[in-house]
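Before any comments, here is the structure.
A protein chain is absent from this complex, but the other protein chains hold their places.
Take a look at chain A:
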Amino acid sequence: MPPIPMANDMTNFPPERLLDLRDLAVTFATAEGPVRAVQGVSYHVNRGEVLGVVGESGSGKSVTVRAIMRLLARNATDTGTIRFAPDGEPLTLSGQPRDSKLMRSLRGNRIGMIFQEPMTALSPVHSIGTQIARTVLLHRGGSKSAARDRAAELLARVQLPNPGEMLDRYPHQLSGGMRQRAMIALALACDPALLIADEPTTALDVTTEAQILDLLRGLQKDLGMAIVFITHNFGVVADIADRVAVMYLGQVVETGSVDDIFYAPGHPYTKALLGSIPRLGAAKRHRLQTIQGMVPDPYHIPKGCPFHTRCDHVRPGLCDVTAPPVFSPRPGQEVRCHLTGGAA
């Protein structure tokens, strides 16, 4: 892949920045050959900011955050730079092994993570209180009863009823929404600077989803933490994010503020995604727009722009040959497309 001009150079790390990814690539070795799940992803998150990461299944959004957590599967290799500055000086996370001391001191402490499946993401044989208290004890030490008090405080914070009683409940006794609240309490156990939320509301019904989003928004405001919010749902992004990164086949095709993405999308993929959202009150005889074709399989990623096989505006000889450069239509918005860049 030819070098891609960057908006930020490698050493630039402004003080307001919390997390910075440069050219992250992740490859999985499988029996059928290498799978390049993430290829050259760069994005950043500022302190106290919510970044929404949107993309279809297989776009590499979950793999990217697992690379940040250094919790990739054992058959994965990754390159690129990941820097994280929870307290002052940035720490380089890329290259850290899975079981490294640095990562273990950050996980659950400065980086909290919540997962998609509240049904199975909590240990079935430990009470909610025990699970939270263990994390508190691991990173903060202190007495067991203090850790238990902290757990009760967290459960109250995520608005579970009767937090004192909830401590001794087991996951199977709670509903999906309650489990996700408990999961959030667990992720917040040590006041993280960054919360990674990997499709936290996908498995929930719409009403519960709205409540959990409300809760996350409130907590974000109160605690001042940054959130990387992964979802495939643009509606959710509009609800919670300050900035958005749109991913397709292991690349970030567009980043920008929520308003820019929704009102002035630059990339044909972003436009197509926004066009395929059903809207109440839209003209009745209009069929819902779709994106032609299917996501190509990860063993055969198209040359040039990965989206050219499905793009309505494809320029043969350009889009299917060279990878598009990054173009910035306005400050803070970056689009990776030949057409937006005015190459045509």
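Criterion: a contact is a pair of C-beta atoms (placed from the backbone, for glycine too) under 8 Å apart; a residue touches a chain by one contact, two chains touch by 3 or more; residues count from 1.
As a convention for this text, contacts and distances are computed from a predicted model.
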item: Absent chain [UniProt protein name; select from "Dihydropyrimidine dehydrogenase", "ABC transporter permease subunit", "Phenylacetate-CoA oxygenase subunit PaaJ" or "ATP-binding cassette domain-containing protein"]; value: "ABC transporter permease subunit"
item: Selected from A:138, A:156, A:274 or A:301 as touching the chain missing from the view; value: A:138
item: Hidden partner chain, touching residue among A:93, A:122, A:158 or A:230; value: A:122
item: Per the touch definition above, residue among A:54, A:154 or A:186 touching the missing chain; value: A:186
item: Interface with the unshown chain - residue positions in chain A; value: 69, 71, 98-99, 103-109, 112-113, 115-117, 120-127, 134-135, 138-139, 170, 172-173, 183, 186-187, 189
